[in-house]
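Structure first, then comments.
One chain of protein is taken out of this complex; the other chains stay put.
And now, chain A:
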Amino acid sequence: MVLLSAPRWLRSRLSDRFWRVQEVLKYARHFRGRKNRCYKLAVRSVRRAFVKSTKARKEKKRLLRALWITRIEAASLEHGLKYPAFISNLLKSQVELNRKMLADLAIYEPKTFKSLAALAQRRRQEGFLAALGDGKEPEGIFSRIVHHY
């Protein structure tokens, strides 16, 4: 209602206090103790609950990634590979599956995961051989160690 003069404003009191209180209490109904009934305690608890949930949304991403990494590590150790070797060799073979997918495949598609582990192992061995080279000296090098043939 429109209160047209100052005396009317000063004499006005809240008429929808019940609904304002219920707006807060509805989020606290499943809490334990008096904070699910008493507004003063509920306000503080609900505020903390909201802040914790906003922060937890960021933490959830970190936690889930750590969980996936643990699962992939366990599965790749079953196939004789360590996690860093597995992931790096998969990326070098241009397989762009992310950790969520690899963890799901390790749980629900074991044969596919085994083939991925074999692929990573083969790429690892090829990498080692490429790094070792021929095993011969480069030409034109005059080394200081003398052989007596």
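The criterion applied here is as follows: contacts are C-beta pairs under 8 Å (C-beta built on N, C-alpha and C of every residue); 3 or more make two chains touch, one makes a residue touch a chain; residues count from 1.
Just so it is clear, contacts and distances are computed from a predicted model.
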- Task: Report the protein name recorded by UniProt for the chain absent from the figure; options are "Large ribosomal subunit protein bL21m", "Mitochondrial inner membrane protease subunit 1 isoform X2", "Translation initiation factor eIF2B subunit beta" or "Histo-blood group ABO system transferase".
- Result: "Large ribosomal subunit protein bL21m"
- Where the complex has a chain not shown, which of A:16, A:96 or A:139 is the residue touching it? A:96
- For chain A, which residues reach the chain that was dropped from this view? 47-48, 50-51, 53-54, 93-98, 100-101, 104-105, 108-109, 111-112, 115-116, 119, 125-126, 128-129, 132, 135-137, 143, 145, 147-149
